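Taking it in order: structure first as structure tokens, then the write-up.
Of the protein chains in this complex, one is absent; all others appear in place.
For reference, chains read A and B in written order, and residue numbers begin at 1 within each chain.
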Amino acid sequence: MIERRILPKILHFMFVYLVYLFLYLPIFVLVIFSFNDSTVPFVWSGFSLRWFRALAHSPDLLIALKTSLIVASVSTFLSVTIGTCLVVASRWWRPFFLFNIFHANIILPEIIMALGLLSMFTFLKIPLGYASLISGHTLIGLGFVVPIVRSRFSELDPSLTEASADLGALPVQTFRRIVLPLLSPSFIASGFLVFTLSLDDFFIAFFCSGEKIQTLSVYVYSMVRRGVDPRINAISTILLAVSSLFVLALCFTKVLDQVFGQE
Amino acid sequence: MKILKRIFREDFPYLLAFPGIIWQLFFLYIPLLIILIFSFRNYSEGSGFVGWTFSHYSKILKPIYISVTLNSFILASLTSLLCLFIGYPVAYFLAFRVKKLKMLFLFLLVLPSWTNIIVEVYAWFFLLEKRGLISRILYSLKIISDPIHMVNNSFAVLLGMVYCFLPFMILPIYIILDKMDRRLFEASADLGGSKFHTIKNVVLPLSYPGIFTGFLLVFVPSFGEFAVPALLGGAKKAYWGTVIVDKFLLLRDWETGFALASIGIMFLIVFFVFAKILFFVLRKVFKKYKSL
Partner (left out) sequence: MKKFNLKNFLLRFLLFVFVWGFILLCLYTPKIYNYFFRTTNSINVLMFTDLISQKTIEEFEKKTGMSVFVTYFESNDELLAKLKIDGGRGYDLLLTTDYMIEILRKLNLLKQIDHSKISNVADIDGFFLNRYFDPNNDYSIPYSWSEYGLAYSKDFFGDDIKDLSWSLIFNANDLSKAQGLKKYKVVMPSDPRDILHLASLYLLNRVKGLNDADLEKIKTLLIKQKRFVESYSSEKVDYFLYAKIVPIVACESSFLKKMQLNDPKAKKDFGFVVPKEGTLLSIENFAILNSTKNVEAVYKFIDFALSSSEMFETQKRYGINSVNKNDYDLVHQSVDSAYKFPVLEQKTEKLDTLQNDIDLEKLDELWLSVRVF
């Protein structure tokens, strides 16, 4: 009797355990072999940091890393700023389309967004480079910033802003002194999110960055196309470490359900 | 000067909102419009823009392009279904069976999806490769006679896709399940329903919004995916995404690419509407069944 009731639970637990194993096996193998000493990729011959050192000596990779960081930082700043401004403005002006137009960012396949951007830039003869890439990443970022900040904003007590208006503050001052500080957790959360997304983005960078600049994802893509290379393991390990830190921070700010619950 | 002051006083909300609105319009909706409009453009090599035409669409509607779109549809459906069947039990487990370590499990679930898609693909390539871990284990266990190269085929592609999108299916379902009122289960048990009965008639129907969201978040990106088939599939099979990329970057046939993209978008919209109706109907049917 007891066995009949426990068995499904055990099976259930094992199933979930296997799923997590499935999710982590490739990552583990990738990370472990990034510390492999041998030049032959799959044979373990000792612990070594040589591939990380090799990364430091590849100028192309360092340039790509610098590009990715710059693009991610600027995109994060822009999307958080623009998104927050928009959400705050909704307090006074809220047409029906204000928030609905941002749903499409998450629903459309990224390839369509990237191709659309490429076509438009080509048609308008806008040069492809930092500006085009940053615009694309900011666009994606907006799709996340607006829902996140909006849900936090809607939780704010409106009487605070009304009180400040009653006390004679102009909209500008209300914005600066009351609203902004209260919203700051959502800035930080969505900022982390957008930064990570921008670093990991491949589609937009592949199409819209032009030839003169190359982000990290595009660089890794061209390396992967050439076959197995332990340096890819090394850089993947670094990227994974950075992502984990961000995701850890995110989990503590509980924003995930705000993003996925908004559908 | 006076006008500037006035703008800051009264029109400030507009000033705040316009950049965001313009960004969306200019970088998302106008490009979509351009894709649609240009798919009708007749552009020839020597003379440039010549006129408007339906010829690209008649090219797209040939069986060969339909098969390509079908390939992507099948891949996206398989991916979504697999993610659903694997993901639902996991979401259920996270929502109902874990109390103390919930944060940890969630963190571990989300982490792989925030890695670079190229890194994820490469990780599987590394694992499935001829000299990789899985091949070695199978070889040493004498299950296979020679190390096998398990990439460059559809199996690897599907595996890669499920791997990339599984967390996106699990999370929405988990969120819905987590928010469910536990008293409903107690009520169902009180009314004499078994555990299985409760799951089928209470939990499952109530979680449809989560399933729907998860489906959307998995089906749409996997329909347009081109990096996974290209890297894990050896570029041997043509999918909607890969053909569009080829048209743009390899074969300089942008107009056909636009037409293909437009067809794909329209298909996705129709599918989205259809899925929403389907879920709506299913819910009604279940409600009716329950009340009997």
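Heads up, the rule we're going with is that a contact is a pair of C-beta atoms (placed from the backbone, for glycine too) under 8 Å apart; a residue touches a chain by one contact, two chains touch by 3 or more.
Predicted, not measured: the structure shown is a model, and the values here were computed from it.
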>> With touch defined as in the header, list the contact partners of the absent chain among those displayed.
In response: A, B
>> Out of B:Arg97, B:Lys179, B:Lys195 or B:Lys236, which residue would touch the omitted chain in the full complex?
In response: B:Lys236
>> By the contact criterion defined above, which parts of chain A meet the unshown chain? Give residue numbers in ascending order.
In response: 122, 125-127, 129-132, 135, 211-212, 225-228
> Going by the touch rule given at the top, which residues of chain B touch the chain that is not shown?
Replying inline: 3, 7, 11, 14-15, 18-19, 22-23, 26, 46, 59, 64-65, 67-68, 71, 129-131, 149, 152, 234-238, 243, 248-254
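By our rule, only the chains that are shown with their structure count from here on.
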> CA centre of chain A versus CA centre of chain B: separation in Å?
Replying inline: 17
> Any idea which chain A residues touch chain B in the complex?
Replying inline: 9, 12-13, 15-16, 19-20, 22-27, 29-30, 33, 41-42, 82-83, 85-86, 88-93, 98, 101-102, 104-113, 115-120, 123, 135-136, 138-139, 142, 146, 170-172, 175, 196, 199-200, 202-203, 207, 216-217, 220-221, 224-225, 228, 232-233, 236, 239-240, 243-244, 246-248, 250-251, 256-257, 260-261, 263
> Can you name the residues of chain B that touch chain A in the complex?
Replying inline: 8-9, 12-14, 16-17, 19-21, 23-25, 27-32, 34-35, 38, 86, 89-90, 92-94, 97, 103, 106-112, 114-127, 129, 131-133, 136, 163, 166-167, 171-172, 175, 209, 212-213, 216-217, 220-221, 223-227, 231, 241, 244-245, 248, 254, 257-258, 261, 264-265, 268, 272
